[in-house]
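Moving on, here comes chain A:
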Amino acid sequence: MVNPMLLLAMFLITAFLIALLDKLHRKISIYTIYAVLLIASGMGFWQLNTLLYNPNLSVVVFSAGFSAPLSISLQFGVVEAVLVALLNLFGFLGASYLYRRFLQSGAQAIALYLLVLLGANGLVLTRDIFNSFVFLEILSIATYAIIAVDQNKNSLVAGIKYMLAGGISSTLFLIGIVLAYRYTGTLNIDTWLSLSPIKTPGYTVALFLMAIGVFIELKPFPANGWALDLYQSADKGVASLISSVNTAAILFLYYKLMPLFTPALLEILTGAGLISFVFGNLIALRQKNASRLLGYSSTAQTGLLVFSLGALSLLGLPQGMVLRIALGLFITNLFAKSGLFWLCGVTKRNNLQDWSVLRSDSGLLIIFGIFAVALMGFPPFPSFFAKWQIIQIFGASQAWMWMAGLLIGSLLEVVYLMRWLGFAAKGESQSTLEKPFSKLFPLMVSALGLASVSYYLTLMYPQIGTNSIYPIMAFILFGLIDILPVKLKGVLAIAALSLWGWFVLLPPLPLMGQLFALILVGGSIVQIFAFMRYQGAAEGFFPSLTMLIFALGNIVLASTKLQFFLAWELMTLAAYLLILKGKKARVAALLFIVFSSFGAYLMLAGFSMMPNTVEGYLIILQANFMAIDWLPALLLGVAFLIKMGAVGVHYWLPAAYSEADDETSSILSSVLSKAGVFGLLMVLILISRFVSSSSISMMALGWIGVFTAFFGALMAVFQEDAKKLLAYSSMSQLGYIVVGLSLMTHLGWVSALYLAVNHLFFKGLIFMAMAAVFLRTGTRNMYEMGGLIKKMPIAFISVLMGIIAVSGVPPLSGFGSKWFIYTSLLEQGRYLQTALVFFSSAIAFLYLYRLIHTVFLGQAKPNQKDVKEAPIWLIIPQGIFIMAIMAISVFPNIITKPLSLAVGDYIAKPEWLNWDGYNLVLNSPTLHGNWNGNLVMYVTMGVFIIPLIWLLLVNARTQKVKQFNIVFAAERPYKPWTTHFAYNMFAHYEKALGFLVKPRVTAFYKGVAEGFHSLSATLARIYTGNGQTYMLHIFLYTIFLYLLLGVK
Partner candidate 1 sequence: MIKYLLVFVAIIGIGYIFLPFVMEFSTPTKLNPLATSYVQGSVNELNMPNVVTAIVVTYRGLDTLGEVTVLFLATAGVGFLLKRKHDMVNHRRKCSEILCTGASLLTPLIVLFGVYIFAHGHLSPGGGFQGGVVIASGFLLLVMANISFHFSHNLIHFSESISGFIYVLLGLAGLVLLGANSFLDPRYLPAGKWLDIVSTGAVPIIYSIIGIKGGSELCSVIDSLQHGGTEL
Partner candidate 2 sequence: MPEIFALILLIVISLGAAVYAVFTKKTITALIASGIISLSASIIYLLMAAPDVAMTEATIGAGLTTVVFLYAMKHVKGGEDD
C-alpha cells in the first residue's frame, strides 16, 4: 500500500522548494507541480487498485511511531483513494488551465496552488479532528491567497468576504473541537466513535459548533453570499478549484464527522442541505451572469450532497450504499461543475445570452452539452443513477418531504441549465473564440472523463440490461460518423434499426408489446426517409434520431423500472436535442424539456412507490400480475399524460411541435406521443384490478381525455400557423385515445389502440405532406399560401387522405376509430362524454377544412408560382402511410383482430362482440351496433363512381380555365390572390366560442414562471453585496439552526 505520509511529504517538499526551482526557470516549476499532481493522483489510483485486490489491507497509518489517540492517524481506504485520485486529477487539470496565469504570476502562485491541493489531500486523509482543522486552514488560507491571482477590485473584495466568513466558521469549528475534547478526551475520530454516547447539553453544543463550522464552509443557503461573490469574481480556474477540490475536501470532512452527530443534529443539517439545494436552484433561475449562476448551482449541488449523505444515513442504509450514491452525485458535479467554470473562462462571456458564441464551435458546444446534461441528472451520467436510487429509497422509506424537495430542486435545475444550453445552442452570434490549448485540454479531459466514468458506473448497475446500452451506443456511433452524407447515414440507420427491431425487439414481446414496437419503432423508421432529404451531411440529426428510436424500443422492452425510466429519459433527451435543431426552437425546446422533466420526476416518484419488478420479464407482462396503489398510479398517470399533452399540461406541446424541424414534428406527433399512450396503458393494466369504467378515477380520466380532445380541436381552429394547427390536432386526437383507455373495457382499449395506430398513419402522412409544403413555400402561415393543388398534387392527395382519415368520414379508416370510440363510450353509458367527443370531432372539420383549403385550394399566391413538388424522400413515407391507411380501411380486420387479441391478454373479449366476416357486431346488453368497413367501402365507391360516370358522360369536354378566372360568378377581381379567404377564417366561430380558448393555461404557466422568478428575485435580495451583512447572515443562520436543534 501507499503510505499517505509520503503523499503529504511530497507536496510539502515541492511547495517549499518551488521558489528555488522557479529561480531556474518558470516552466520547470510549473511542470514539477504537474508531475506532483499526477503522481499524487496515480497514488490514489494505485491504492485503489491495491485495495481492490486486497480488501483486507490495513489502511490506517500513524505518525510519530505512536498509535491513534496519542498521535495523528491517516486513513487511506477506498473512498479516500478515490478522492485522492480524483482531486489530484482535477488539481492537475485546473493547473493546466491556469498555465498562463502561472507563467505570469510566479512561484508563489504555484506554491499556493499546490498547497490548496495539499490541504485537500490532508483533509481527506486525516482521521484526527484537530488535524482536520489544520488542513482545513491550509486549504482555506491557500484558497484565500490564490484568489489574488486576479487582482481586480471585485475579486479582492470577494476574497475579503471569503476570508471573514472562513475565519468565522473556522473559529466556530475550533471552539467546537476543543469543547468536544473536554467531553471526549480525545481528538481522534475513530476513538471518539467508539465512545458511548454522551448526553449532556454542553456536548451537544460542542458538536453543534463543530458541525456548523464545517457546514458553513460548505456554503449553505442563505449563509453563502461570500461564496457567490467569489465564484462570480474570481478567475475561473480558481472558481473551478473552489467549487470542485475545495468543496469536495470539506464535504468529505463533513462526511467523516457525520457519524459523530446526534440524529437531531444530522436531521437539521440534512434539512438545511435540502433547503440549500432547492433555494440555490431557485435563485439561480433568474441569474443572467454565468459564473454567478454556477455559484448558485454549486451551492445547490453541495446542498444536495449534504442532503443525500445525511438523509441516507438517517434512513439507516449501509455506508457502502450511501457512498456509492453520493459518489455518483459527487463525480458528476466534480466533472461537470469544474468543466463549466473552465468553459466560462474560455468563452469569457458573463451574460448567458452571449454564450451563443459556442454556436459556431460544435466541439465546445458538445462539451457544454455533456456537462449541462450530466449535471441535470440525465442518463447515462452517474447522477441519473444516483438520483434514481435516492428516490427509490425515499419511496421505500416513505420520506415524502425529502423526495418532494429533491424533485422540485432538480426541476428548477433543469429549467435554468436548459435555458442556458438553449442560449448557447440557439443564440445569435458571429464572434469567434480564442482557445488556448492549455484551457481546452482540461475541458476535453473532463468531458471524456465524465463519459468514461459514466460507462464504468453504468456497469455497476447490472439490472440495466444490455438493451439499454443501444441508444447510447447509437448516439455515439452516429455522432462519430456524422460527417458522412445524410443519405448514407439514413440507409445505415434504417438498416440497423430494422435488423434490431426484427431480431431483438420483436421476438420476446407479447402481442401488445409488438404492437407498440411497431407503432413506435416501425413508425419512426418509416419517417427516417424524410431526414434523407437534406443535402450534404446534415449534422446533428442522426445521433439523436437513432438514440430516440432505440430508446422508444427499449421502453417497450423494459423489464425493470430502471430500464423503463432510463429508456424514457433517453427518449426525452433525444427528443429535446431534435427539437432544439429547429431554427427558432429555443423556447419551445426549453418548454418541452421542462415539462418532460416534470413528468419524469413525477414518474420517478411514482416508480418509487411501486413494487419492484422481476428482471428479464417484460413489465407489460408483469403488469398483469402486479398491482399498485392509487398514488403511484396517479403520479405515473400524470407523467404519461404530460407526454401526451393532456389539457392543462399541454402548454409545451404546440410550441414544441411547431418549432421543431418538420420531420421532427412528425415523429414527435405521430410516434413520440404514443410512448405516453403505452405508459398510460401500462398504468391502467397495473390498476385494472381496482378500477372499472364506472370508477370515479376512470370517469375523471375520461373527462380529461374528452376535454383534451375538445380544447385541442377548438384551439386548432383558431391557428394561422399550419404546424400549430396540426399540433393542437394531435393533442385532440390523443384526447380520444385517453378516453378510450379510460373505459377499462375490451372495446374501449381496442378503440384507443385502433386510434393510436390510425393516428400514426394519418398524422405522419399529413405532417410529411405539410413538411413538403413548408419546404417549398418557406412559410408556415396558411394565409400566405393558396392554390398549391396544381403545384403539389401529391402533397394535396396526402393531405386529402389524411384529413378524411382524421375527420372520421367513411369510408376511410378514420371512421373506424370514431365508431369504436362512440360505441365503446355508449356501451359504458358515458353519454355526455360521447356528446362532447362528437362535438370535438365536428370541430375537427373546421380546422381540417381550413388546412386543406387555405393551403391547396383557393387562389394561388403570385410569389409561389414556381413551387415544385416535394423531394422523393418526403414522398416515400407518404406513400407508405397512404398504403397503410387504404389497407386498414378496406380490410379493417387486419388491424382490429390483432388489436382485440392483444387487448384480450389483459381484458377478455366479451361474448357479445363478434367478428362476422368483415362485419363487426356488437350485441351488448346495453348497446347494439354494427359496422362493416368492407361493405361500406364498396358502397361508397359505388355511389361515388356512378355520379362520376354520369358527369363524365354529360360534361366530358370542360374548358380548363386559369386559376384567377372566376368570371362565371360575373366578377374579375383586380388582384385575385387577395380574394383568397384564409386569414382568420373562423372569425365568427371565435366570436361565439372564442371565450373558451382564452389563453388561460398560458396565463397560468406564465403566472407560475413569473411567480418563481419574482420569488427568486426576492430571495436574491438577501445577497446585498455587503461583507458585513454576509457575516451577520452566518451568525443568524447559526443561531437559527441552533434554535431548531433546541438544546435544553
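The candidate set was assembled so that all candidates are chains of the complex that A comes from, given by their letters.
In this text, a contact is a pair of C-beta atoms (placed from the backbone, for glycine too) under 8 Å apart; a residue touches a chain by one contact, two chains touch by 3 or more; residues count from 1.
The shown structure was predicted, so the numbers you read here are calculated from the model rather than taken from an experiment.
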item: Neighbour of chain A by the touch rule, complex-wide, chosen among 1 or 2; value: 1
item: Chain A - residues contacting candidate 1, complex; value: 3, 5-6, 8-9, 12-13, 15-20, 61-67, 69-72, 105-106, 108-109, 111-112, 115, 118, 122, 126, 128, 130-131, 134-135, 137-138, 141-142, 144-146, 148, 151, 179, 185-186, 200-202, 204-206, 208-209, 1029, 1032, 1035-1036, 1038-1039, 1042-1043, 1047-1048
